[in-house]
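One structure is given below, encoded as structure tokens.
Selected chains only, in their assembly positions.
Order as written gives the chain letters A, B and C; numbering starts at 1 within each chain.
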């Protein structure tokens, strides 16, 4: 009995990592091997830097989404929040508020949009799917109001540096992904907040009876998801030197796919940040690798769908065999 | 080595023709050409360009998803020492070696003049637009500018109809709300063809004239056969594509190329 | 075991494994027509697994089963039903979104060419319920019923078609005696017609009353089969748990508290329209207060109100101060714990492991100041609870949903023990728990009381209430009909108050 480790410690050793993420890691490795064989430039440091930068926006959005899905909810509005965040940042910068204040306002805007989703879900008892389908439209409408649909240029050098500069030889954007991954991972696996999320996602009634403040938790998690989307929006706008009104369109589906590929159950209660990161990487590697191989666009769609199916299937199979 | 092309979309006849023209020219001139489709997502376009840079192409041809936002992609290429040519949509605020594009504003003016002509300088006009695309905004601006000279022509409605289905619904609803509309300008072929269907289903064939923009085969056929479709502003994607590849080859060879290569659109009103 | 003329079902060397888990090691069984054959074994012994094999839900890993002399190997519940086997599942298998009638006749709806005859469906279901004598409204939506009422629906569903063998897997676990009587009458009618009944229960009194044959299972293995008349409760328990147990209801460890001690909880004039009215009682530290009543008498509703899940008019005083809990958060903060009656929906996170389930009501205890989990402390406490309650689980990381019903109940119990409550409300705490574990739970309840915890024990098992409580509140239809010291009560008197025939 004493050999049994705790939930959080379970992910620490490489062996356990393999056991838990065997299926999905296998898919990741297979995809990488295939691409390396077919293009010698694929397995290079600059290309992996490339992939990480490209996948950053989706990965960060997916971290937030993982929390929401763990709770048994869904957030379809993050694509729109990504766009609003970029636009808020660009507008506030244009007002001359400077980098720091603009960053703060943007993050607050993201948090507020997420919180609204949370309040509507928790306090008004509306299903989160419908709440976030509705706010997806509302936020997408809002983003277009200041410029009437046109993009807004970003002239602030610090803001644009996030997306293009490096620190200690590694692009800043990758640092940000790494830090946010760690923060989310630790928050989820080692704190009572994370534990409450798992429990509530597993059985909301039981959580309520056990004194977990389910409504508050829900609002906090939607706020977190909105904030993550805002960070994603900042990165995107900084990569693009501009805020686009159609930025982030349908990114919610990629974020959900990343989480689910990584083993997060849409029923709630099951999932990890490690899995989500691997899921996002698979999507990024696929997009990049097929570009490197010059696979025509429509075939890319098909291949991506097939790989997602196979990866999830391998994962389901490996989990079933274990018992 | 070779040319990398990042195109806005592959779900529009204009871009299909553009891509085909580029591929044909590349084959004819025996240069390698790789095409990536941004699917109207600027982030995907940036990723496509980054992947081209890693692959080591010599020149990148871009039809920007957005004039302003493409700056990041161009800057990346510039940093890596790769020259950029834009086609169709210009880049604003960044340097490219050459831009080859339709003059959308002039095209819009031509559409407005044609509209004034078929309406004999008087009537109610509706517009189907796509407000987040700069080239479309230019067309609409040109169209409105031309109509300013005709005080008896009034623009009574303007609605967004991005896909053909949306344009159809928008046109039907505008006709329902304003039964005296006598002219509709669609920002593209899809919008115009959808408007023509709406006119037919409302039974207003004798009253409403439709003008489109792009002038792909389907729309030209409609102008030939359908009296409602009175004309279409014709772009020349094959010329754009061919010129783009030729320019790229010149750039690779180290020759200087003109920084602007405008292709003036034509007006097609049937055979 | 001998084959006789009236043998209908035989099992030989049946084995069932779930991956590494061996649920059934080696089972033999001979069931005869017109007799009630009871399976007796501790929680997790494999009884339900065996029944699910017979019902076509699982197929056996090894072994041979014959029904009426022919090899019986159903691939689906439908096939099992077609061969004359019907089952009342232990874990309720109803659809909350549909009505009682629709559930009872699920997949057997009267229909022509696929079109359901709704009128006939309703009539058939009503007729069935009337024939069985069950007090349920067939037009009610199952989601709105109490756990006990759902169990009655489950029984009606299981008995909705003629069968050669009827399996009843803990059908009385939420029923009070009077509803159980109805079931026993139904069983008598079935056996009189020659139907074989396989019966599973942890209630020793009823087993001795209705069984003909009793088979003991231990750790997935067949031990022996005895005739009821040739054994005793004590002998059965000894066979089942592998040791003797002299006393099911352990004696008080200290004398009951004097009335002079200030009550920790007192309730006055508590009422909620349509559910209960004029509820008043006092609860002293160290006291065990029993609540007895028939199903639907409103006990669970009162407990939910005390716990802050529902609002009601009236006064609730804790330590002499009026309190108004807006949610369980407040109640828990004030030192109240609540073992709910519906462990699947309100008690456990079935998909989570044993350990997080045990600590979920006391997470603050295991939280560092900065909000990190103190894993080591959690591990120690959870391991200790497993030890103390004798939970049968492979590890603390085992998924709670894969444990047997009784072991799941112990986990819920452990969850509330971990909060160290001053007032512990137990709503049917031994539902589905085997005698051995029941004894453990009773012992713990006694220990808690001796340590000064005030305990409310809601139970539909009269012996349990009379065996444990100091005082008993009897309820009927949302009202208290009697409150008395347990020493002054007899089972007959309590039943009279509960059925409202005496007041």
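Before moving on, here are some points about what is shown:
Here is the rule we use: contacts are C-beta pairs under 8 Å (C-beta built on N, C-alpha and C of every residue); 3 or more make two chains touch, one makes a residue touch a chain.
All figures in this text were calculated on a predicted structure; none of them were measured in a lab.
Protein chain copy numbers for the full complex, given in the shown labels, come to A x2, B x1, C x1.
We adopt the following convention: only the chains that are shown with their structure count from here on.
At the centre of the protein atoms shown, by the Cα-centroid criterion, sits A. When chain centres are defined as mean Cα coordinates, B lies farthest from chain C. Chain centres here are Cα means. That of chain A falls 43 Å from that of chain C. If each chain is reduced to the centroid of its CA atoms, chain B and chain C end up 71 Å from each other. Centroids of chain A and chain B (each the mean of its C-alpha atoms) stand 34 Å apart. In chain B, there is no position where the chain touches two or more neighbouring chains simultaneously.
Contact of a single residue of chain C with at least two other chains is seen at no position. The residues of chain B lying in touch with chain A in their complex are 10, 34-37, 39-44, 46-48, 50-51, 54-56, 66-69, 71-72, 75-76, 93, 131-132, 134, 137.
Touching chain B in their complex are the following residues of chain A: 41, 44, 46-47, 50, 53-54, 57, 144, 148-151, 153, 163-164, 236, 239-242, 244-249, 287-288, 291-292, 294, 296-298. Per the touch definition, chain C reaches chain A in the complex via residues 18-21, 307, 309, 327-329, 331-333, 338, 340, 345-353, 355-356, 360-361, 363-364, 366-367, 371-373, 375, 378-379, 383, 386, 395-397, 415.
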